[in-house]
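A single protein chain has been omitted from the complex, and every remaining protein chain is retained in its original position.
Should a chain be cited, it is by its letter among A, B, C, D and E, assigned in written order, with residues numbered from 1 in that chain.
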């Protein structure tokens, strides 16, 4: 079982750059996905065409950032032994990045907040595994 | 008094894009600053010239991201009433972004982790005010 | 009193990178803001939906550049003694970057050239102070 | 068996943007990897410190592009039925992007052209599968 | 006469970074231009306003990449002796990059696939000269 995040020791460093510096945090992907959800909600509530065009422009960028942050975790943080222990991990990342993308059912091509919610749920699954491996 | 972060309601959304979507989180700046600190530590522990050059390349990027995330908070999240209530806020942001920069005493021009720690402390001060205003 | 720009010595270098190299010039922000104004004018004069979408895409980028160039001046060029001498400077930069942004009354969320004109006026105020400090 | 590339019909479009437009081509990753190999060779042949620093700066960018192009193929082009038919595909992409990265044995952290050659071989394996699926 | 590409020796390296590493390939510009053509076709076939806005956003990026890849070839690969031998080369590049741009008759400001086809034809002309110079 994963400890809730507020119980992880305060000194835990999280890595994300490819020196690698060793600081990773799924929160980076989650914050962008929350942004997508908020944009979808604002989109649905506002029919002004200029606002809607701007919403689509910005959502495209945020979704790209979700994909990027997830890809970095998948390639840079997770190691062969993790993929052995969590055989579903490859699939999870592939599905999550597809959910952030422009294909059918992806957050780029949908303005329905429920798509962003599915993406957030998938990121939460990844996050759970991430923090388990940090505890190990 | 600010509630510790783990007690803030799970449904709080944090905004950061300039739609604006309303999702902000000082964690974005903090994660990059933690990366700078880790890079500095690895730099001091490794005298290989290729490694050190790569460390400087990557630190430059991370420090730029710290500045960017802080600037976004300063301009996009904080409103005139916040600056009235926290008259030190302008100075805090200016000092924090200078600490992430290339001038004397900045994290770009230093490879001493203590500079990154000063930066992290400044971000923590900003974060405290940020979460107070979210509670308000 | 600030000398008109054409009387400043030709050898004056203006700095903007965060080495720092010492070359700064508010013209960078101004040129992008002039672009926003021109885009707004073309937007109003052309109701073709494809043209208008492209105008909004490009305006978003230009406005982001205005913000970036102003942030760089605020953090990298201006020093504590400048903020003491010009106590309005923090507020000026915060207002100018908000005017370039996506909030109410910002150039991203408006296609009215008068918003861009307000932004240009604010940049001119900053520019005036900038050149005064260069003379000092 | 995959047909050699020069026999694929000239009208085949290859997709890579996440509209998605449907145009993908592993050549994008390969060209960047060839660049890494050439940089490594020039690095070994030139001990000038300024040249070597520039080589490391540029190799970092090229390696990041390799990772990006591969990630796009993995998420945007390949579909669940491909992963079923080629169960090694997840692993191949994960290894290839790690080979382009900054960890042990990665092209960012090595200036030995043999690392780039391993990366090129891995991209060739992916490319083979890619063109097989295009024929299907 | 230029040999068809499949007959060029497999060991030919193509350069594109400005170390320079010496690896260039007009395929980079062509792939992006093919993407523009595919986007135009999808745009014409789909009247959904959200899809169309996304198509314009992405086409803008792809067209910018075409321009960039062509500019790199023109400045970094081609040398004075090439411009002497092919006096039409300056004009070809200028026309090709204009065809990828936002002016009248450019691929950014048109959603007609025939514009992208003109761009592809121009890139093919450049490509032909490129491979001739590589043979020389």
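Following the convention adopted for this analysis, contacts are C-beta pairs under 8 Å (C-beta built on N, C-alpha and C of every residue); 3 or more make two chains touch, one makes a residue touch a chain.
Quantities reported herein were computed from a predicted structural model and do not represent experimental measurements.
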item	value
Chains in view that touch the one left out, judged over the entire complex	B, C, D, E
Option from C:35, C:75 or C:127 whose C-beta touches the chain left out	C:35
Absent-chain interface as seen on chain E, which is shown	18-20, 64, 67, 71, 74-76, 78, 83, 90-91, 94, 97-98, 101-103, 108
In chain D, positions touching the absent partner	50-51, 53-54, 57-58
Hidden partner chain, residues of chain B it touches	52-53, 56-57, 60, 102, 108-109, 111
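FYI, only the chains that are shown with their structure count from here on.
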item	value
Least step count from chain D to chain E, where 1 means the two chains touch	1
Angular offset of chain A relative to chain D [C-alpha, multiple of 5 degrees]	180
Maximum centroid distance from chain E, chain identifier (CA atoms)	B
Of all other chains, the one whose Cα centre sits farthest from chain C	D
Cα-centroid distance, chain B relative to chain C, in whole angstrom	24
Centre-of-Cα separation between chain E and chain C, whole angstrom	34
Intercentroid distance (Cα basis), chain E paired with chain B, Å	40
Set of chain D residues in contact with two or more other chains	18-19, 102, 108
Touch-based graph of the chains, sorted into line, ring, star, complete or other	other
